[in-house]
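There's a structure below that I have some questions on.
Removed: one protein chain of the complex. Kept in place: all other protein chains.
Coming up: chain A.
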Amino acid sequence: MRKFSSFISQKGFLFKLGLFICAFWIIVVIFAPLIATHSTTAQELSIRYQQPSFSHFFGTDELGRDVFSRVMYGSRISLSAGIITVIIAFSFGIFFGGIAGYKGGKVDEVMMRFSELIMAFPPLILAMVIAAALGPSIINSVIAMAIIWWPNYARLMRSLVISLKESEYVTASRVMGASHIRVLFLEILPNSFGPLLVMATLDLGNAILMFSGLSFLGLGTQPPTPEWGSMVSDGAKVIQNWWVSTFPGLAIFSISIGANFVGDGLRDFLDPKLQKE
């Protein structure tokens, strides 16, 4: 296997750009209190809707709050919501799909029909229904998104398990007396990690996008939490004051496209078929 560093230098511009964007946002998440110039909630009605300037880089919103600071702090909420969603969906998905694929037969049938039941609904609509039923909050929208997302991982894991469970090293460890659990999680899982990781990276951007969508619709965070989706929603009412919605919108755009570029590049790196080309 080639080294990752040489891979980066060989890969195209988009992968590097993606890495750069993700690194940028991770730094922002960690150092948000240092980067932000103002409080995210302090209101000052005398400076409502100020244009971007040196004192307010991204201008101010309806209540005179600093949009720049809110966008910077907003990264903490959006990124953590996205990452937690993917982790929950990932863990549950591989567990569910792993058992279905490994057991096969009727167990597989029932489990997979159940996952298809969830996939049959339009994802955003189902997430909205669940989030609305649970009540708007960050945790509830993360739960809602995880519920609609895990079947993707379950299906991928199942197909990987089915193709790997007949392989020689699995048979060898079975012959040596390894338990089913050991075979599934210590033999098969590590060998199917690549494709799962690619999927998770690609999904991260989508999860952030959907979380912003839920917040835009008022189903995510509660005000005055600085969240990108709800900031875009606030600004959409006063489109003449473009800066209120444009900057959080750009933040959502950059992080989701950055995650996608990285995911694309990782797939190329981990997929042996593509490497030969």
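We adopt the following convention: contacts are C-beta pairs under 8 Å (C-beta built on N, C-alpha and C of every residue); 3 or more make two chains touch, one makes a residue touch a chain; residues count from 1.
Just so we're on the same page, contacts and distances are computed from a predicted model.
Enquirer: UniProt protein name for the omitted subunit, picking from "Sigma-70 family RNA polymerase sigma factor", "Multiple sugar transport system permease protein", "ATP synthase subunit a" or "Solute-binding protein family 5 domain-containing protein"?
Expert: UniProt lists the chain left out of the view as "Solute-binding protein family 5 domain-containing protein".
Enquirer: I'm checking contacts with the chain that's been left out. Which of A:P52, A:P123, A:P195 or A:P224 qualifies?
Expert: A:P224
Enquirer: What residues on chain A make contact with the chain left out of this view?
Expert: So the residues of chain A touching the missing chain come out as 12, 14, 41, 43, 45, 48-49, 62-63, 132, 135-136, 218, 222-224, 237-241, 264.
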